[in-house]
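Missing here: one protein chain of the complex. Every other protein chain is in place.
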Amino acid sequence: MEGSLLDGVNKPETQEVEDMTVLEKKHSVVIEAPNKIGKEKKFKVVVKVGEHMEHPNEPGHFFEWIELYADDTFLSRIHLTPEKTHHKLITEIKLNEPTKLVGRARCNIHGVWEGEKQIKIE
Amino acid sequence: MEGSLLDGVNKPETQEVEDMTVLEKKHSVVIEAPNKIGKEKKFKVVVKVGEHMEHPNEPGHFFEWIELYADDTFLSRIHLTPEKTHHKLITEIKLNEPTKLVGRARCNIHGVWEGEKQIKIE
Amino acid sequence: MEGSLLDGVNKPETQEVEDMTVLEKKHSVVIEAPNKIGKEKKFKVVVKVGEHMEHPNEPGHFFEWIELYADDTFLSRIHLTPEKTHHKLITEIKLNEPTKLVGRARCNIHGVWEGEKQIKIE
Partner (left out) sequence: MEGSLLDGVNKPETQEVEDMTVLEKKHSVVIEAPNKIGKEKKFKVVVKVGEHMEHPNEPGHFFEWIELYADDTFLSRIHLTPEKTHHKLITEIKLNEPTKLVGRARCNIHGVWEGEKQIKIE
């Protein structure tokens, strides 16, 4: 099973969108949040896929779920339904120290993908 | 266990917020969406709790998850973490006929609560 | 989308396996549990699909999750991974009055299916 996208956690080999493969563009997990936030101040986080290139959202090929971690602390997971919902986890969180937000999303055909964003404290 | 809030699905006895008990105000499931939408046009839905009166969001007392159905069709479910995330499911959906959106949310102490909103098609 | 298996909750039209269609045989939700149990005595419940005819368990066609309710009270849900896990929810529960156990399972191609089993108290 070595080398299968269905095993382990996948990441694009580059952060430069123009250098990504089509597969990477479709599956990149993008985290939208401020670069710097106030300590313990609530802020909005969006974890999304299909931002660099549209990903199918149909019964045979879709994202099953998207999850959000603060470093390795579980925060939230949303379960999706193909065709019926969109590919986003939207929530509000608070942090009290510099944190790496980590998003993961599972495509039923191409496995789990991961993206991250470093958040600083003002 | 008859009569326990932990069994079955709870609803406020009234839709008038001022007539609700404190328990009902804290646990009412509120669905925010347009009253009327275009057929197959994407629109935003927010399912939330603690809107009429704040609900605790702490390890010993919190909402575990919130889910959204279109009539009895499952659409989405978000899992929450006490203290760390807020009490909302936010998504975008499309409908092609008049539909009753149904939201459910589970409080670990006071069980599952349900709210609904009828959506018309333009 | 009227009439689509992907909307609402599907059930076989008959309980007689030999009279079921192939689709019904593959998607029937079967609940394995004693017919009669002691009040508040722990017993094992298995909720399974593909019992009357094998259902695919591959990335493009699989059961995403299986859930168990006691009447309309949520008890448990298991999330599955195609190819890697099997199609069963196995748990232990207690009941204190006659209860209809309800199982639901979602196939990504053919929607949500429901089965039930009435449990008596000794």
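As written, the chains take the letters A, B and C, and residue 1 is the first residue of each chain.
Keep in mind that, in the parts below, contacts are C-beta pairs under 8 Å (C-beta built on N, C-alpha and C of every residue); 3 or more make two chains touch, one makes a residue touch a chain.
Being a predicted model, the structure only gives us computed values, none of them experimental.
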**Item:** Per the touch definition above, residue among C:Leu5, C:Leu23, C:Ile78 or C:Ile121 touching the missing chain
**Value:** C:Ile78
**Prompt:** Taking the full complex into account, what residues of subunit C touch the chain not shown?
**Reply:** 42, 70, 73-81, 84-86, 88-94
**Prompt:** What residues on subunit B make contact with the chain left out of this view?
**Reply:** 6, 59-62, 64-65, 79, 82-83, 108-109
**Asked** Residue-wise, where is subunit A in contact with the chain that is not depicted?
**Response** 1-2, 6-9, 70-74, 96-97, 106, 112
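Simple rule for what comes next: only the chains that are shown with their structure count from here on.
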**Prompt:** How would you label the subunit B and subunit C contact, same or different, if same means the shared numbers make up over half of all numbers there?
**Reply:** same
**Whole-Å gap between the CA centroids of subunit B and subunit C** = 25
**Message:** If I count partner chains per residue in subunit C, which residues reach a count of at least 2?
**Reply:** 6
